[in-house]
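Presented below is the structure to which this report refers.
Excluded from the complex is one protein chain; the other protein chains are retained at their positions.
Chain IDs A, B, C, D, E, F and G follow the sequence of writing; residue 1 opens each chain.
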Amino acid sequence: MSWELTALLVAVGTPFAVAAAVFAIGERRHTLRGATNLAGAALTAGAVVACAVSAWQRFGGGPFAEGSIALLDIGFGLRADPLGVVFAVVAGVLWLVTTVYAIGYMSHASDRARFFGFFSICVGSAIGIALSANLLTFFVFYETLTLATYPLVAHSGTPAALRGGRTYLTYALPAGAALAVGVIWLNLIAGPVEFAAGGSLDPALASTHPGSLIVIFALLMFGLGVKAALFPVHGWLPAAMVAPAPVSSLLHAVAVVKAGVFGIARVVLEVYGPIAHELDLTPYLAALAGFTIIYGSVRALAQDDFKKRLAFSTIAQLSYITLGVALASPIAIAGGIAHLAHHAAMKITMFFTAGAVAEEVKAYRVSEFDGLGRRMPLTMGAFSLAALGIVGVPPIAGFASKWFLGIGALDAGEGAWVIAVLGVSSVLNAAYFFPIMHRAWFRAPKAEWAAGPPPGSAEGDLRMVVPILVTALIGLVLGIAAGADVSPASWALRIGMTEVPW
Amino acid sequence: MSVIDVVSVLLLVAGTFFFLAGSTGVLRFPDVYTRLHALTKADNLGLGFFVIGLSLRADSWVVVVKMVLIWALVIVAGATAGHLVAEAARTSGVVPWRKPR
Amino acid sequence: MTLTSWIFDIVLVGTLVWLAVRVLAEVKLFKSVVLYIAFGLLVALAWVRLAAPDIALAEAAIGAGITGALLLDAAGHMRGRSQPYASASDEPSAGGDMDA
Amino acid sequence: MAEWVTTHLPALVILVPLTAAPLAFLLGGTLARPIALLSALLSQPLALALAFTVSAEGGVRYEIGGWGGPLGIDLVADGLAATLILVATVVGLGVTVYAWGYFADRERYRYFWPLWLFLWASLYALFLSGDLFNLYVCLELVSMAAVALVGLSLRRDALLAAMRYMLAAILGSLFYLLGVALVYAAFGSIDIATVREAVRADVTGQAAFALMTVGLMLKTALFPLHFWLPPAHSNAPSPVSAVLSALVVKGSFYILVRMWVDVADPSFVPGSAALLGVLGASAIVWGSVQAMRQERLKMLVAYSTVAQIGYLFLLFPLVAGGGAAAADAWVGGMFHAASHALAKAAMFLAAGTVLARFGHDRIAGLGGLSRRAPVTAMAFALAGVTMMGLPPSGGFVAKWQMIRAALESGAWWWAVVVVAGGLLAAVYIFRVVALFLGREGAEGEDADVDAGRSPATMEWATLALALAALALGVLGQPLVELIGVGAPALVAGVGP
Amino acid sequence: MKLILVGIASALLLSIIVGLSRVERGPTPADRMLAAQLFGTTGVAILLLLAEAMETPALRDVALVFALLAAMAAVAFVKRAWHPGPGESEKGERP
Amino acid sequence: MTTFAGLSQTDLYALAGAALFVIGLYGLITRPHLLHKVLALNISSGGVFLVLVGIARRVPGPVPDPLPHAMVLTGIVVTVSSTAFALALAKSIYTETGHAVLEPDDLEETGEVSRG
Amino acid sequence: MPRVTPMSPAPVRIAAAAICGGFGVLLARALLALPEDEAGLAPLIETNLEASGVKHPITAVLLNFRGYDTMLEIAVLVLATIGVLSLTVARPGTWAPVAEQADPVLSALARFLAPIMLVVAGYLLWAGEHAPGGAFQAGSVIGAAGVLLSLSGYARPVWVTRFALRAVIAGGFVAFLGVAIGVMSAGGALLEYPAGSAKTLIVLVETLLTISIGAILVSLFIASASPAEELRRRMEENR
Partner (left out) sequence: MPGSTQLLSAAQARRPVERALLFAGVWFVVAEADLSSWTFGVPFVLVATIASLRLTPAREWRIRPAGALRYAWFFAHQSVAGGFDVALRAIRPSLPIDPKLVCYRLRIGPEHARVLVADTVSLLPGTLSAGIEEDSLTMHVLDCGLPVEEGTRLVEEHVADLFGIELAEEGGTIGPCEVGSVGTCGIGSEGAR
């Protein structure tokens, strides 16, 4: 077995192995579990990077590293292709960071074995989604992710948590069913559906099965759109905010929701490809994404609950990615894909912040943040950096993606309305983030916060503070180094070029 | 039809008469005890006539003895069953029918 | 032998069917059981008529032997238990309900 | 020796538990358990070897008594039979290990072992039988053992359930036997291979098939003839429930499949396939809705069986048209039988652990089970994944194939049924799983998490079965291929 | 000749049917039971007759078995069915 | 084979078997008492056996086909076994519940509810 | 209040009647549509009768051609017995010697008939080789003898231990199984009697089956039947 295949299998397999180990270790042995978890996360991070290296080396050259096992007439296949590794690296690296954070965050919670076990499964599924070589494999990991997320959403076991879990399932399971039917149908019409840059479907199908293809597209978009939180099937995401902070951070900022948009990208770009245009499917998708951007931002404005505001922000930001994919000009695609990484880094910082604040000072609402900057300067500093990035202030990561999107829209000839959407959205972003910063830094703090962090500690558990700083820094670096060869932005640009050969 | 056949049939008809009479008794007699009389006696006699009648037509004497054995078994069973049923009826309080006077 | 055979067969078959109906239409358990035992004997005759002496043997031995005993035992077992058994309310019961 | 084993493989598969059963009865209490375990362990390589032989040779025929059909009785193993035997073997091992702990020292259950071994042997015999009347005897063996097992606890409800089951089972057998009689009258043989050649759709033949089908539907508990199943399956001791739901209903279903797919095709009696399909669909809906309403866990699982049986019957309309759709449906249906067997066994075993540990199985009282019995809760949830047909599970592969077949044959409404059934299953499964995650303390809860732990054999056997059901979804390809080996002509089309 | 034999057998069958009405009319279980007893004896007769008429000696074996078991029903009836039942046993005798 | 009104002796018995089967089925469904249900099943199986033996008579010549006979013998053994077991079960139910019906609803009809 | 068991409510009856009527019509049509003079497998059995080792075709079918069926059928009997036994597990008294009220007439009958029944059973067993009869009929007669004895107050003799009882219940089946497997050592298939020894083996199996079937039937009766005296005695003990 070549090192590339090994890396591929390790990247996907390790989280599942960690999950099994964590379940087996049980509730009591915290140290062993933590060590296992960290070791596994590190191994995974290394493996996804190795996959990225492999993809880098083969970009434009030979076929990408691939492994498969047979099942039915399709089989499971894994492949380290460029689009996939972007998501895989994001998930893998951020898992490592999140693991550190989660060990800190959960240090007093119960049912930790269950939590970390399912957490690992989620990450494994996300990486599996990223590295799937065909639609069946993608679907299997996608549904695994659905299932493994449920215990995490409902983790605390309170009635509210169970309600949130139920809401999640009410959306996710029908979506899964629709996706399944779509996938099966597509396989039936087109044979085994592989992912391939520029679309894998035989273009002739557009004329032989136009009706079926449209219905299948709708089914797939419904199935994926739920996780991508596209309007009108976004409702589960705010409800799922009852989950513990690490869940919200990694899953609701990175793995789960990104799995949805990533799937949209895969289907639109690497399955339908030109057919999506030929059948005029993308404009509808773009319009929906545009509407969701505005809708999410407006709703975010109205939220006092900090995590909910972040959730609606996520809804809006995810649609940037969808929008980029739907616009289908190389640069717009690049913008979308780059945003996949950029947004991940920035939003995870914010959710980390939410968790840290809640743990440290029990503040859950924006209205309770007055003067928080004094009490938790590092945390709020990191938050501010990320917020600025999302708003699109250069040179932080968000700026780069928005820039690409704008250019790409012009390229695609849809410039006017897209730029308008981007502009309005940025204003709205600012409108819901700046008040938070304002309160934190410029309002008078509560009496006990005035003295700053308690002596002897930074501003809470270091295992939480450090990850926050790390991710914020990543966001900054991604923006500053956007022009570098290995940056996600350049990477996305290269992908964008290959995805639209027509 | 030979003489033996005629005799045999006559015997069989006689047997049938007793079977029918037994059944009639079982039907007409007023209580369980009297019906048992009809059952045990008439039927056994009827079977006896049958055995004799059929013996005339039998191929070998062993078959005759076999039929006699069967008859004997039926007699024993009938007598015992009659006794048991009568006793059970008596001990559980079935009052015998008396001729109205 | 044809016509008499037919009479015999039809009477036998008719009785069988009628008995089956009676067994199941009967309300009293014990009566059903006795009718069923009679049914078993007649079925044995049917086997004989159908030139199946093996089955007739088995039916005779089983029907008269074990099945009859089991059914009677069950009928006895499942009779009322709160009433004294001679109080004439239940099947099988004793003398009290003689012919009217 | 090895050659001898190979020659007699089909017979040996049956003979091992069939010999163990009377021994377990004879030698009684203390020795029965080891005998059963030994038999279970011996069965594993034999069943595997049979599967390999079938794969390699495209089918196995064994002439008992050396006469050969139609005079004698043949044991016949094709891919279908080998698959079900394999499933029975795995489930059987799981149940045996589980029962080792469950019936640890209960004198009252001393007859469990011989009955179970008889049941096991008769299932093997049923799957291997190549003769219609022999199948009747096998069915009776299965029913008799199953009924006795249901009544084993001697509890009032169990006795009533056993009685109801018994009546239904005997009636089903009678219908079947009557059908066999007519088959013999019409086609002059009861050897399946011979009948297959002679079969023709005349009045008698159709009536024969109709009667057999009614009887087998009753035994398989297809809606609306399912009335006996929920009480029987929920009141039996849990290892028994597992076997009943996982294997026993499959026994009669297997014969139905033989009749309608192998011996004759569904066009044999016009409308029969559609009728069976509609009943199956009704079963899915009805069973699921009832499952949602149950208050006891085992009742819920039992009604889930009613629903899941419905999927099996979708097979008939889907294969009716032949071609690629039939081939897909064939694999899907049989895969469903296999994965449902594993998962349902796990569910009942999990329920049994709950019942044994907390003394009740009221769903409302199961809050926080994932904390109190994590392995069991996990096993239940994983089995639930298969029930819902979600990936990565065997149930997913099955539903995938069924939906595919439905779309392929243009009968999209069956796909709707399959999808809807999965969602309905999700409702009742998550209703329970959500409670497991919940915080509400349960009745009969002990403060200490570890108090009153169940024997490890029980918990891990359960989990192993659930994981096996899951693994089928990923590593199921060998099974897919095995199912296709020597498949009946109708479904051998453009196999996957 | 066979015709006569079978005719006689039919008459015996008639006799059984006559006896059946006693099963119907009872009134006590004993009355019903003894009617069943009647069939045993008559059945033996019919079998012996048919053995001759149908030239099947094996029927005599059937008659033999009938005769051997003729009393079984009556015995079971007396010992089990018409006997103080087990009904008096109370619930809860099982653990 | 002599026929009468288009029926042979075989047909007569086979049809009687069918009738018995159906009568038993009807009884099984409609009679609540377990003993009746067991009897109904026995009658039904008698009907099935009659059909089988009737079928066996269709062989040309005086000697019937032995195969259905063998099947019936096997069937009788099976029926005896299940009858014995079903009766034992019914009696256990009676001992346990005080009545021998499946549905408690049937109790009112059987008048058993009124017992003290 | 008289205990009666009436029929189900009218709708159920009507539905049942409709169903049954449907099946009745179906069956009648099917039976009347049968071709006349269909030979079935009878000629094949006739041809192979010589090789079966016995002269009576039904015995040949039951013990040789379809011996496997018979083996499983005995298993059904054993199973039923185990089932009935399992219902009496909680009633340990069932197997204790039961002394029913001894009636001299009944007792005389039993003592007189039982040995004769044994003789007749032996005869039926012997006859089965060439004429109607065989293991099952013979076993039934033995079983009837046992039931008669049991009803007459003859309990299980003390020397019959529980193990012995189990042994004789399972014995016939085990022996059959043993022969079926044993003949495989001669190179044939399961139940393939080696040439020449078919008759001997069939006789052996039949004999053991007869004994076993007799024991099973008696056990079925004794274990499931519930002597009044016995139940009353236990009730006293429970008090």
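Here, contacts are C-beta pairs under 8 Å (C-beta built on N, C-alpha and C of every residue); 3 or more make two chains touch, one makes a residue touch a chain.
Worth saying up front: this structure is predicted, and the values here are computed from it rather than measured.
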Residues from chain B at the interface with the omitted partner, ascending: 17-18, 21-22, 24-25, 28-31, 33-34, 36-38, 40-42, 44-46, 48, 60, 62-63, 65-66, 69, 75-76, 78-80, 82-83, 86-87, 89-91, 93-101
Missing-chain contacts mapped onto chain G: 104-105, 108, 110-111, 114-116, 118-123, 125-127, 149, 154, 157
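Criterion: only the chains that are shown with their structure count from here on.
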Identity of the chain that, by mean CA position, is farthest from chain E: A
Longest centre-to-centre distance from chain G, chain (CA-based): A
Identity of the most central chain, Cα criterion: D
Pair with more cross-chain C-beta pairs in contact, given C-F and E-G: C-F
Separation of mean Cα positions, chain G and chain C [Å, integer]: 20
Centre-to-centre distance between chain E and chain A (centres being mean Cα positions), rounded to whole Å: 85
Averaged-CA centre spacing for the pair chain D and chain B, given as whole angstrom: 58
Overlap residues in chain B, where contacts from two or more other chains coincide: 73, 76-77, 80, 84, 87, 89, 92, 94
Residues of chain A whose C-beta touches two or more other chains: none
Interface residues, chain C side, partner chain E - complex: 1, 3-5, 7-8, 11-12, 15, 19, 22, 30-31, 33-35, 37-38, 41-42, 44-45, 48-49, 51, 53, 56-57, 60-61, 64-65, 68-69, 72-73, 75-82, 85, 91-95, 97-99
Footprint of chain E on chain G - complex, ascending: 90-91, 100, 106, 109, 113, 116-117, 120, 123-124, 127, 131-133, 137, 141, 144, 147-148, 151-152, 225-228, 231-232, 234-235, 238
Chain D contact footprint on chain F (complex, rising order): 21, 25, 28, 34, 37, 41, 44-45, 48, 51-52, 55, 58, 67-68, 71, 74-75, 78, 81-82, 85-86, 89-90, 92-93, 96-97, 102
